[in-house]
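Take a look at the structure below.
Excluded from the complex is one protein chain; the other protein chains are retained at their positions.
Residue numbering begins at 1 within each chain, and the chains themselves are lettered A and B in the order written.
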Amino acid sequence: MYRYDEFDERFVRERVAQFRDQVGRRLSGSLTEDEFKPLRLKNGVYLQLHAYMLRIAVPYGTLSSKQMRQLALIGERYDRGYGHFTTRTNLQFNWPKLRDIPDILDLLADVEMHAIQTSGNCIRNVTADHFAGVAQDEVEDPRPTAELIRQWSSLHPEFDYLPRKFKIAVTGAEHDRAVIKAHDIGLRILRHPDTHEIGYEVIVGGGLGRTPMIGKVVREFLPKADLLAYLEAIMRVYNLEGRRDNKYKARVKILVHEIGTEEFSRRVEEEFARLDGPSVNADPAEVARIAAYFAPPAYETLPATSGAFEAARAGNPDFARWVETNLTPHRQPGYAALTISLKPIGAPPGDATSEQMRVVADLADEFSLSEIRVTHAQNLVLPHVKLSDLFAVWQRLGEAELATANAGLITDIIACPGLDYCALATARSIPIAQALAQRFADPARQKEIGVLNIKISGCINACGHHHVGHIGILGLEKRGIESYQITLGGDATENAAIGEILGPGLAAEDVPDAIERIVSVYLAQRQAGESFIDNVRRIGLAPFKAAFQDTNREVSHAVA
Amino acid sequence: MPLLDRHGAKAEIWTRSEGAAIDNLSHALVDWAVLPEALAQKTRDQRIGVVIPNTVRIPELKLLMRQLSLIAISFPSFGDGRGFSLARLIRNHGFTGTLRASGPLIVDQFAYALACGFDEVELPEASAVRQPVEQWVQALGQISHGYQRGYGDSGNILDRRRSARLKHAAAG
Partner (left out) sequence: MAAAKRPALPVILLANDLLDGDVVFAAGDANGLHWSRDPGAALVGGDDATADRLDAFAAAELGNQQVVDAYLVDVAVEDGVPVPRHYRERMKTTGPSIRRDLGKQAELPLAQAFLRA
C-alpha cells in the first residue's frame, strides 16, 4: 500500500487546518453559504436531510486494517456507530456535526486519510479495479497510476472550479471491474500491440446521471510517461469549453457528444502537442517510487490447493456455497481474494457497523496481510487469504453477520442512500433493495438465477448506477408519491451498455412482483449455461416487456 | 474597486476608458470589444490594458498581446473557473505583462489564481468588505506545496522529491 511521505503528510495536515479556517470564516460571516458550500463539498461535507454527511475518500478502494479501525472509531465517537460504503468506494458517515468535522479530519490524517475532493465540481476520488494486484487477467497494477492521479489532481490550481464533477477510473485488467466506460475519463492499461510497451487506452465522456453515455476512445495508446500532460490537456479543453449554462449539460460527456469524439480528440491532441510534456509529467523515478509501494506483498510459497480447505468445503455445504460465490482466484498459488458481502438479506446495502469494521480489520491483520479493499458494488474484499485459512475466516465473518454468500447474485444489490438520507433524492432506494433481497432470499433460488446485478438509484443523478444494472431501478416522484422505473439490459463491464426502460413507473410495493416476472422470463427462456444478461442480449427486450406489462395491468396501483 | 496582490492591498493605476476614447490616459483600461480601436489611438508613452471575458480564445488574443501591458480576465462568478485556464494559456503563450483576475473571487482561490499566472485580484466592494485583505494574504500560506509541476514558484512536491532524490544520490 502507498504510504505518505513528509510532503503528503504536511499537505493533508494543512488541508485540515485550511478547512478549520474555512468553517471559522463561514461562522463569522466572511463567507456566505453560497461561497462556503463548494468549499465544504470539496472536503466531502454535504448537508443532507437530517444532518451533515461526511464522505471520506478511500482512494482506489484500498484500506489498511489500521485505517479501518480508525473509521470504526470515528463512527462511534462522532456518528451513530455505522458507516456506508459507496459505489465510488468511499465511506460516508450520516450524522456528523459540522463543528466536529475538523477534528474528524485530524483523526483521518493520523492514518493517512482525508476527505479531499469527494464532492464538488473538481476531479473526484480516483477509483480502480478492486482486485488490483491480485487478478489473474491483469496487465499491470492500476493503483500506482491511480495514486499518481490522486496526487496530481489534489487541490489542482487550474482544475478545482470545473463546469461539473469529474470522475476518473483505472483498470489494468482485461475484464473491467472498475466501470471505466461510465467515467469522465476511463484509463485501461494495455500493451502496445507492436512494441509491447505499456501504455493507456484513454476513454472520455462516459457517465450516468440524467444523460447516460458510454465513454469514447480518444486515444488508443498513450505512452505511460505522458499521462499527466495528456490529462492536463483534456482538463484544460473541458474547463474552457464545457458548458456552464446548464448544470445538466455540464459534464464532459455532453461536450464530447456535442462537438463529436473526433473534434474533442483533435482539440486535446492540439493542446497536448503544445504542452511541454517533460515539465508537466512525473519523472520516471517518481513513478517508480510510487509503484514500489504496490509491489507484491511477502506471500508464502504454497501449494496451489489445500487439503484442509477441500475437506472443509466437502463437509460443509454452507461454506461450499459461500466459496462458490464469494471467492476470486488469486494470481499467487495457495491464496484467494474473498468478498465480504455487505448485503445481508434485509439490511441497507453497503452499511457496516463499527464492530463489523473492527472484525474486518482484525481478520485482515490475521489473514490478509493487513489489507482490505472496497468494491464499487459496496462490498469489502480481503485480497490475500490463504486457502487453508478460509474456513476459519468464514466462521469469524459469520459471527459478525458478514458471511452472506451472495456476491454477484440477485441479492447483491447496489443502492444509493436514497430519500432515507439524501437531500437530492426523489424516492427511497434502500427499502426497495430490502424488499427485493427478502423476496429472493432463498439460497437455492439465488444460485439457480445466477449472476444478476440489480442497481437502484433514488434520483436521476444515478449514484446507484441503475443505468448499467442488468436490472436497473430508478426512484422518481410522480404526483406526490414514490414511483419506480425499471430498466433492463445495462452492463457495467467491458461490454458496457445502458439499460432500456421497460414501461411505466411502479409503486414501491409492486416492484418485487415486476422483478419476479422479469426473472421468470429468463428462467423459462434461457439456454444451458446462459447468464441473465446474455439471455437479455440474445432474446431482446420484447418478451420481458410483455411480462412486465402484464404486471403493470394486474396491479391496482400502478403509477402512470 | 479594491485591488490586491500577494503582498496585500494595492493602489490602482489604471483608468477605465469611456469606450475606445483613451485620450491622454497614461494607463488606459479598455473593453475587449473596443480594443482594436483603442490600440489604433495609442501613443508611444501610453499603456493599454484590456478587460476580457473568459470566453475569449487565444487565437483572437495572441496577435494583440504584445501591445498590452495588462490583461484583466473577468470572473462572472467565483464558481466559473474558466479564467484559471485562460490565464494559464495566456502565460503559456508568452504574455509577460500584468494579469488581473477581476470579479467576486474568494480568499480560497487566491493561491490558485497566482499559481495559474495571475498577479493581482480586483474585487467588487461587497466581497472585499466581507473578506479583508489580511485573510487573502494569510490564505496564501495555508498549503505550502502543491503536487502539480509548473504552477507557481513556491516549489511543488514532485520537484522537491526529485531534488531530495538527487541530493541523496550525490551524497551516497
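By definition in this document, a contact is a pair of C-beta atoms (placed from the backbone, for glycine too) under 8 Å apart; a residue touches a chain by one contact, two chains touch by 3 or more.
Since we're looking at a predicted model, the values are computed, not measured.
Colleague: Can you list the shown chains that the hidden chain touches?
Modeller: So, taking every chain into account, the missing one touches A.
Colleague: Touch as defined at the start, partner being the missing chain; which of A:80, A:243 or A:445 qualifies?
Modeller: A:80
Colleague: Pick from A:98, A:225 or A:539: which residue touches the chain that isn't shown?
Modeller: A:98
Colleague: Touching the left-out chain: which of A:172, A:431, A:490 or A:505?
Modeller: A:431
Colleague: With respect to the chain omitted from the figure, which of A:190, A:385, A:419 or A:518 is a touching residue?
Modeller: A:419
Colleague: Per the definition of touch given earlier, which of A:193, A:480 or A:529 contacts the omitted chain?
Modeller: Considering the complete complex, A:480 is the one touching the chain left out.
Colleague: Which residue numbers on chain A touch the omitted chain?
Modeller: Listed in rising order, the touching residues are 26-29, 33, 47-52, 80, 95-99, 348, 419-421, 423, 425, 428, 430-431, 434, 480-482.
Methods note: only the chains that are shown with their structure count from here on.
Colleague: Averaged over CA atoms, how far is the centre of chain A from the centre of chain B? Could you give it in whole Å?
Modeller: That pair's centroid distance is 38 Å.
Colleague: Can you tell me which positions in chain A touch chain B when the two form their complex?
Modeller: 5, 7-8, 10-11, 14-15, 17-18, 21-22, 25, 29-32, 35, 38-39, 121, 151-152, 154-162, 228, 236, 239-240, 244, 274, 279-283, 285-286, 289
Colleague: Taking the complex as given, what residues does chain B use to touch chain A?
Modeller: 57, 78-82, 84-86, 88-89, 92, 106-109, 111-113, 115-116, 130-132, 135, 139, 142-152, 157-158, 160-162, 165
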